[in-house]
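All protein chains but one are shown at their positions in the complex.
Moving on to chain A:
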Amino acid sequence: MSAFENTKCECGHQNPTGTVLCENCGYPLDPEEESSEAPLEMRYDGIARRSQKANPNPIDRVWNFFSSVKVAVRLIVITLIAAMIGTIFTQENAFISFDPTTYYEGKYGWIGKWYYKLGFSNTYESWWFIGLLVMIGTSLVICSLDRVLPLYRALNKQQIRKHEQFLVRQKTVYTGEIEGPEDVWTDNMAKQLKRKHYKVHMEGGALLAEKNRFSRWGPYVNHIGLIIFLLAVLLRTLPGWSIDNYVTVAEGDTVKVPETKYYVKNEKFTIDYYTDAELPKELKGTARAKLYETQAILYTCAADCDDPSKEPKLTEVKRHNIIVNDPLSYNGIKAYQFGFDDTPKLKAVNPVLIDKKTGKSYGPFKLDMRNPQLNFELGPYSLELRQSYMDFALNSDGKPTTKSREPNAPAFVFLLKGPGLSDKGEPYMYFPKQNDKARFSQDVINGELAERFELKVPAMEGVEFTPVETSLNIRYDRAMPYIWVGAGISMFGLLLGSYWQHRRIWLRLDNGRVTLGAHTNKNNYGMRAEVTSALRGIGIVVEPKSLDNGRNKS
């Protein structure tokens, strides 16, 4: 848009700088528009946008930058491309534990290396991606403010009688001679248009019919919704606005939810699989999950919450069977079914000590995996626990070590004392799991002692397993209502703007000749059909296509 010097229209109206079409009569003020024959550029009704100032200061310049739709579209396209690049390789946050410095290069070669180095492995949390979203948000605010207020003013005080140039350069145009008196003709036309739900205004041989103006506000309502949505997304990052924790609860246990005063109990965890009868041929024999369910109880702590020496006093607040797609929800806290662990883990064993020579056995005694007793008296013998390993392994030096705290391969070193044994006692290594016993050659480790004594669980009843564990995702998100409100407003605005169109028909009668121009912001096809139908109503038959002053070609 070029800068114009003279902003006073020939009708006498003084327009603000940057006005394309006179606010009053619609005459094209822009010299380029004035000299052209093409349909008028009716965007924002030809008003001067706020950003079109004569002498912009630095703040105006920033404002002008963000007020440009061109800039907005570029921001959208850049964001789109960045988002695409982010999906090429799996993002870092999809892994639970791994080393990004070596992973990408190891898996994808030099492309992966640069992908990581340039920060694409963490695209969506990167400062520049969030920066792009913030810029889009700014652009939404400024673009809207820049246009909506002048547009509101322009639509609020429309002049009925428009310049002829304005009418014949609309996209839908009709001109012709009229029969009969002018005021009768306009009245008839007004009746036709009213039947089509137009609001009709008349003024001395000129007519303005308008409908669905609200649809003009659709895009702005939509943008307001998007702004609220983006602000809500930013709010979520404030401390205290969201909690995201995982708790693992064994059946029957009650566990404190970190960062909250709540406790959650897993009464019972159920996992169901489809039976073969329910599965199609191809899937028969596969384990296809049907249901994961945690019967959960949520407690709040009433007293003794922070005193480790006392059991906290809990009050039940909510009971819910949590399944995927149906979380427990209480006061903004939600507990989701996230996963489970049903691999059998030893809880305790009840072995007996067998004297191989006599065949006598002593015990059984209860050996708890996680909290074992330190001394066991078994008839004349005694066992003293010296060392325990939950997940036994040998390290690179050949020394025993434990890989984790989970009882995957438990091992215990006892000092066995009693008749026929040295006074200091003799060390005996015990692997409760049968396969570990073979794998780590328990008998070889114990050497000569293994020929005389054995620790053994006599029957399956002597083995106790930990119950199934469920893992729950505990969430608290204070910004959610704003997210939904923002999304809702945005959607509502989009519907207003998309499925209704603002339509206006102007006409003026000059010496028995009618000049009609019609404008819509979308769907000129429908506009022409409506004008055709209104004209037919007063006895003028035209082809819709003949009204097309289109030439809307690129």
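Here is the rule we go by: a residue touches a chain if its C-beta (ideal position, glycine included) is under 8 Å from a C-beta of that chain, and two chains touch if they have at least 3 such contacts; residues count from 1.
Heads up, the rule we're going with is that contacts and distances are computed from a predicted model.
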item	value
UniProt protein name of the chain not shown, from "Acetate kinase", "Multiple sugar transport system substrate-binding protein", "ABC transporter permease" or "C-type cytochrome biogenesis protein CcsB"	"C-type cytochrome biogenesis protein CcsB"
Chain not shown: contacting residue from A:G109, A:G204 or A:P380	A:G109
Selected from A:N93, A:T343 or A:S546 as touching the chain missing from the view	A:N93
Residue in contact with the excluded chain [from A:L149, A:L238, A:A438 or A:M491]	A:M491
Candidates A:L145, A:L455, A:I483 or A:V531 - the one touching the absent chain	A:I483
Missing-partner contacts on chain A, residue numbers	43, 69-70, 72-73, 76-77, 79-80, 83-84, 86-87, 90-91, 93, 109, 124, 244, 274, 278-283, 288-292, 323-327, 334, 336-338, 473, 475, 480, 483-484, 487-488, 491, 494-495, 498-499, 521-525, 545, 548, 550, 552-554
